[in-house]
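Note sheet for the following structure.
Note that one protein chain of the assembly has been removed; the remaining protein chains are unaltered in position.
Letters are used for the chains, namely A and B, taken in the order the chains are written, and counting of residues starts over at 1 for each.
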Amino acid sequence: MIEPLLVIVVHLVFAVAITPVLIGVMRTTRARLEGRSGGGIGQPWRDLRKLLAKEPTRAPGSTPVLVAAPILLMVSSLVLCALIPLVSTLALASVPGDLFVVVSVLLLGTVALALLGLESGTAFGGMGSSRHMVIAALVEPTVLLSVYALSVPAGSAVLAAIVQSRREDLSSLANPVSLLAIVALVVVVVAETGRLPVDNPATHLELTMVHEAMILESGGRDLGWLELGSWLRLTALLGLVVNLALPWAVARDAGVTGLLVGVAGTTVKLLAAGALLAAVEVFLAKLRLFRVPELLAGSFLLAFLSVSASYLVF
Amino acid sequence: MSVGRLLRLITRVGRIAEPLPVRTPAAETAETHGLHLREGFTPPAALRGSVQVRHVDAGSCNGCELELGAAFGPVYDAERVGARLVASPRHADVVAVTGVVTQNMAEPLLNTLDATPRPRVVVSVGDCTRGCGVFAGSYAVAGSVDDLVEVDVHVPGCPPAPEAIVAALRTVTGR
Partner (left out) sequence: MNLVDLGILAQLGLGLLAITLAVAVPAAHRNLAAGSAVVAVGGAAALSGTAALLGGSGTGLSVPIALPLIAGLEPLQLSPDPLGGLFMLLAGVVVALSALFGIGYAHGPAASRTGWAALAGFAVGLQLVPAAADVVTFLLAWEVMAVGSTVLLLADHATRRPVRQAALWYAAMTHLSFLLLLAGFGVLVATAGGTSWTTIAAGPTGPVAGLAFVLLVSGFATKAGLVPLHVWLPRAHPEAPSHVSAAMSAAMVKMGVYGLLLVTLRLLPAGPRWWALVLVALGAGSALYGILQASVQADLKRLLAYSTTENLGLITTAIGVGLLLRGSGQGGAGGVALLAALLLVVSHAAFKTVLFLGAGSVLHATGERDLDSLGGLASRMPWTATAFGIGAMGAAALPVTSGFVAEWVLLQALVHTRATTDRLLAVVMPITMGIVALTIGLGLLTFVKAFGIGFLARPRTAAAAAARESGAAMRVALVIAAALTVGLGLLPGPVAGALAGAVTATGIQTSATAGLALAAIGVVLDPLVLTLLTLAVAIPVLAVTVVLARRQPRREVALAWGCGVERSSPRMEYNATSYSEPLVRVFRGWLRTSRSVEIVRPDQAPQLIEELAFTQETVDVVEERGYRAATRALRRFGDLARRLHNGSIHRYLGFSFAALILVLVLVNR
């Protein structure tokens, strides 16, 4: 009982510590490829610290959703990090972090943001909220099907168990089921966390915004939680994908050496994946909103092929 | 441009950001670039190292905007000093104002400032913000930025050089 709790604490501390570094690495990679210097790897930390020290505002007629939504997003992102096998595959027995539980917690954060967008009472907020929910709805089948595909050879839908079984059975890593499912999951990560080509996180044009538009009305501390919560979702999902793709150097239990190796391994994998994602983004332009369903339908097809292959072929 | 050509361009050009001058105390930086700091202005402790800038065009000829754009571009790279442009004043710490304040923009400028959470800093860019420059006395002008809001850092010039703008942001962030 105490060991899974220790693992959860390690996950949470690790996630919160590595997330600003991950964002910093991604921004710096992008900056260097664009010929700039960028703010450095520690800049997101400085931004966050400053935001948490500033005052939030409240316009007349607003409801408690304005205060509650950033905290709900933050809490749901932290629970996500606790349930996903970031550092160790030892899961809490009664809430093992399986397929639907993890997706539902992710959706809780999505809903919090969407309601915040509507709460602002401006056209921008509603627009962001509407686009965000349409993308979330269309990504849902892909998420569930790709994890389903990976769960068939593992015999369990618990994410930690899937990572563990992939580590033990190397042949499961190189077969088409695996590759198709991982590619589909990468598209899911891009869509859920609002990266290019689905959404441009650095845009200033409100008509092109999806994620930014929902948080235009929040400032100071509220914005600090919203930013950290969104970044934590990226860490969790990207961490899940790299641990599924490269399941080595993930701790098996809660032993000290195992956890240290896990922390080091996941750090390396996560930062490398983040840098790669940022590098690819330099070559991409944002897709028109009504082309995004085509991208998501394509990823759904990959996930479906993956599941069928896992049953019929492998 | 194809991926291959873009890759070759990136490897060939490398970094084009000009080197940042050595950091000096605020008063010295102000003197070097001709900045005017408000009497008794100290950059808020919370804004140390990180500043988000919301630009408001109160009625400028866009000359200062071009320089501001260049300051955040790859050559002068204001992001190095911890500054970034944002879309909403609720996300901002620094409100960068350019141009004279026209009749129509007087109230929106004040609303924008009110919408910015504290601690906040007002940076006015260009000669028009202090004494209306060439537009003084026009029927469309409500006044200069100085008349309406309390300006903390003023960057003179018509238009000011991007290095001066980066230096002004540096006095706020202290990087």
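To be clear about the criterion, contacts are C-beta pairs under 8 Å (C-beta built on N, C-alpha and C of every residue); 3 or more make two chains touch, one makes a residue touch a chain.
Fair warning: this is a prediction, and the values are worked out from it, not measured in the lab.
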| item | value |
| --- | --- |
| Contact residue for the chain not shown (choose from A:Ala53, A:Val183 or A:Val280) | A:Ala53 |
| Candidate in contact with the missing chain, chosen from A:Ala31, A:Leu145, A:Ala160 or A:Met209 | A:Leu145 |
| Per the touch definition above, residue among A:Gly24, A:Gly39, A:Gly220 or A:Gly239 touching the missing chain | A:Gly220 |
| Residue among A:Ala137, A:Leu170 or A:Ala202 touching the omitted chain | A:Ala137 |
| Touching residues on subunit B - with respect to the absent chain | 56, 88-90, 107-109, 111-112, 114-115, 117-118 |
| Hidden partner chain, residues of subunit A it touches | 8, 12, 52-65, 67, 71, 74-76, 78-79, 82, 92-96, 98-101, 104-105, 107-108, 110-111, 114-115, 118-123, 125-127, 129-131, 133-134, 136-141, 143-145, 148, 151, 156-158, 216-217, 220-221, 225, 289-290, 293, 300, 304, 307-308, 311-312 |
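Heads up, the rule we're going with is that only the chains that are shown with their structure count from here on.
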| item | value |
| --- | --- |
| Subunit A residues touching subunit B - in the complex, by the definition given at the top | 31-40, 43, 46-47, 49-50, 53-57, 203-206, 209, 212, 215-220, 223, 282-283 |
| Touching residues on subunit B, where the partner in the complex is subunit A | 3, 6, 10, 13-17, 46-52, 74, 77, 79-80, 82, 84-91, 93, 115-119 |
